[in-house]
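Omission of a single protein chain aside, the complex is shown with its protein chains in their original locations.
Now for chain A:
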Amino acid sequence: MAELVSAEMVANVHSVVVSVGDHVESGAMLLVLESMKMEIPVLSEVSGLVSEIRVGAGDVVQEGDVLMVIG
């Protein structure tokens, strides 16, 4: 089942660490958000293939926005 990775809070996308087609393990870093003057890594909660990346560095994301799809 596809796992949606969403933003926990309003943030800027600092960098995207993985690419479409990558296999990621649970706990792997997917991307880094910047919010509250902090760089906050977003970690995968599942193992699977990165099937879709919906954001790029510099984008502003709102709480709940889907950033990536795994599996």
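Quick note on the criterion: contacts are C-beta pairs under 8 Å (C-beta built on N, C-alpha and C of every residue); 3 or more make two chains touch, one makes a residue touch a chain; residues count from 1.
Here is the rule we go by: contacts and distances are computed from a predicted model.
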{"item": "Complex member absent from the view - protein name from UniProt, among \"Branched-chain amino acid ABC transporter permease\", \"Electron transfer flavoprotein subunit beta\", \"diguanylate cyclase\" or \"Acetyl-CoA/propionyl-CoA carboxylase carboxyl transferase subunit\"", "value": "\"Acetyl-CoA/propionyl-CoA carboxylase carboxyl transferase subunit\""}
{"item": "Contacts of chain A with the absent chain, listed as residue ranges", "value": "8-10, 35-41, 43, 63"}
